[in-house]
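Just one protein chain is left out here, and the rest sit where they should.
Let's turn to subunit A:
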Amino acid sequence: MLRIVVDLNRCESYAQCVFAAPTVFWMKDEESLEYDYAPDDSLLVQVERAAAACPVQAISICWLDEQLEQQGGNHSEQQ
């Protein structure tokens, strides 16, 4: 399962991620970014585009293994 983490301390609200994946990321107002941390796997390409487009490299993509999660969690970082 696809998981996203945005380091909101780094985020400078360039909104490049919103352009690239508008159903996953959105601007709440001028300043603040909100996002779906568990988008559908079919959105992977858009999410990869968003992560690559972020000018401050604030977006990480992970794959979460469902079974492993039930056993206490494990995920691999892609970013």
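Everything below uses one rule, namely that contacts are C-beta pairs under 8 Å (C-beta built on N, C-alpha and C of every residue); 3 or more make two chains touch, one makes a residue touch a chain; residues count from 1.
Here, contacts and distances are computed from a predicted model.
Chemist: What is the missing chain called in its UniProt entry, if the choices are "Cytochrome", "Molybdopterin-dependent oxidoreductase", "NifU family SUF system FeS assembly protein (IscU, nifU)" or "Cysteine desulfurase"?
Modeler: For the chain missing from the view, the UniProt record says "Cytochrome".
Chemist: For subunit A, which residues lie in contact with the unshown chain of the complex?
Modeler: 14-16, 18-23, 26-27, 29-30, 45-46, 48-49, 52-53, 55-57, 79
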